[in-house]
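Next up is a structure, given as structure tokens.
Missing here is one protein chain; the remaining ones are kept as they sit in the complex.
Letters are used for the chains, namely A and B, taken in the order the chains are written, and counting of residues starts over at 1 for each.
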Amino acid sequence: MNETKDTISTDGVGIIQMRHVSKWYGDFQVLANCTTAVDKGEVVVVCGPSGSGKSTLIKVINGLEPFQEGTIIFNGTSVGDRTTNLPKLRSQIGMVFQNFELFPHISIMQNIKLAQMKVLGREDDQARNRSMELLERVGLTDQRDKFPAQLSGGQQQRVAIARGLAMDPMAMLFDEPTSALDPEMINEVLDVMTELAKEGMTMMVVSHEMGFAKRVADRVIFMDQGRIVEDATKDDFFGTPRGDRAQLFLSKILHH
Amino acid sequence: MESGGFDFHIIFHSIPFLAKGMGLTLLLTVLGIAGGLVFGTLLALARLAPFKVLSFVAGSYVNFFRSMPLILVIFWFYFLVPLVLGQEIGAFQSVLIAFIMFEAAYYCEIMRAGIQSVKVGQAYAGEALGLTYPQNMRYVVLPQAFRNMIPILVSQAIVLFQDTALVYVVGLSDFLYSADIVANSENRLMEMYVTVAIVYFALCSWGQFQVRNLQKKFAHE
Partner (left out) sequence: MRGALRVGLSVVVLLGLTGCAGDFRYNWQWSILACTSENIDAGCIGPYFYWILQGLWWTIAVASAAWVIAFSLGSVIGILRTLDKPILVVVPFVKSPIYFRTRWIGTSKGIITVDVGWFLHGFANIYVTVFRNVPLLVQLFLWYFVFPELLPHDAGMWLKRDLPFPEVSTAIFCLGLYTASRVAEQVRAGINSISRGQQYAAMAIGLTPVQVYRYVLLPVSFRIIIPPLTSDFLGVFKNSSLALTIGVLELTAMTRQIEEYSYAGFEAFTAATVLYIGVTAIVMWAMRIVEARVRIPGMISLQAK
């Protein structure tokens, strides 16, 4: 049952367009016929039980994981095409990981400057200034010369967001950004993400934080066993979910 | 090359002689492993013992033998042992002692890592049951340590197997030296050395393959 067809936005330029994407790890099918789109400025939250393929869904968008069937178009470029310049494509998409993945051997400032200088070719001063702007935005200017291991989890994740924003991307992908954080630090990261959304960034967020989804998301996607089962606007999703599976999931996690 | 072409005959002819050499190599390897492992485990226990003097001596022993080239150790024992004992003993015996004492230092480090990889709780459980230290070691800790280290121990055995070739320097007729004798008497260095290389390669590759299988096997547990 393909309920998702009628919820794909056909008006406006969809920055991310995914059509009939399937992926296998050997014999195991991780993504099955996934079709969806994210418009400019939209915030889409992807949720679902573990093993449903949500992390993989995010990772195929910027080509971190290959996929066997289907097409993904980001801002007019086909991600799956063999002739696509993936590094260039990825410089237009920012990504934030569950385990922060800051580079441990360089300072915070250098973490944020690295891609600007090596990929975008910015000058040292330019990169430094932009990095300071971003550090201010996430509230961490005084940590700029420290090393990742000296920061708390919440601080590291905020730096990771700044690192993603340093490339002035067209869209940001978040792979369970708060799942590895102690509870008291979750809000500092969610606040930054909420700000970003308000400023009109196109975002696709894999997360269990339904409170965040209710407040900030435009659409919610529910995945189960590699399929997109629900793909509805926020009000529809939280108001009247259609499928049993989604209902079950929601009832289990909607305690806030 | 004087008489062109690769002479296979010489290889076939010398097979019995080479086989004898390989026999000595294998004997040295097996005895070296056995002695080295036993002595090495004792050293590891000594190093981990709470008595400062014991761990100091064991530690010094290990650092000492790990700083020296094997060839020098072989020379030491080849010249030293008869002098100390006041009588001549065979080359094989001196070399064997040299090997065991040398490899024990390496096995000690492996077993020490192995013992430390056994969860501390295990030793406590053994003590709580009333086992004495030797009993605890023998029945609880060492068997697990040994199992954890099997892939590395086999790797070290392969290294030891290759190290036996060094007895060449004291003229002991192992595989390499036997091949060398044939090579020099028949003036066929190329054929003999290539044969030696291929045989070693085959045996060691097989050994490495076993190590990888063992690693896979133990990784699942």
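The definition used in the following text is that a residue touches a chain if its C-beta (ideal position, glycine included) is under 8 Å from a C-beta of that chain, and two chains touch if they have at least 3 such contacts.
In this text the structure is predicted, and so the values were computed from the model without any measurement.
Colleague: What are the shown chains that the omitted chain is in contact with?
Modeller: A, B
Colleague: Would you indicate which residue among B:Ile10, B:Leu26, B:Ala165 or B:Ile181 is in contact with the undisplayed chain?
Modeller: Among B:Ile10, B:Leu26, B:Ala165 or B:Ile181, only B:Ala165 touches the chain that is not shown.
Colleague: For a quick check of understanding: of A:Gln29, A:Asn75 or A:Ser91, which residue touches the chain that isn't displayed?
Modeller: Answer from the full complex: A:Ser91 touches the omitted chain.
Colleague: One chain isn't shown here. Among A:Ala32, A:Leu114 or A:Leu250, which residue touches it?
Modeller: A:Leu114
Colleague: Please output the residues of chain B touching the missing chain, sorted low to high.
Modeller: 1, 56-57, 59-61, 63-64, 67-72, 75-76, 79-80, 83-86, 162-163, 165-166, 168-169, 176, 189-190, 193-194, 196-197, 200-201, 204-205, 208
Colleague: Kindly note down the residues of chain A that lie in touch with the hidden chain.
Modeller: Where chain A meets the chain not shown: residues 59, 62-64, 66-67, 69, 71-72, 78-84, 86-95, 97-99, 101-106, 114-115, 118-120, 146-150, 160, 163-164, 166-167.
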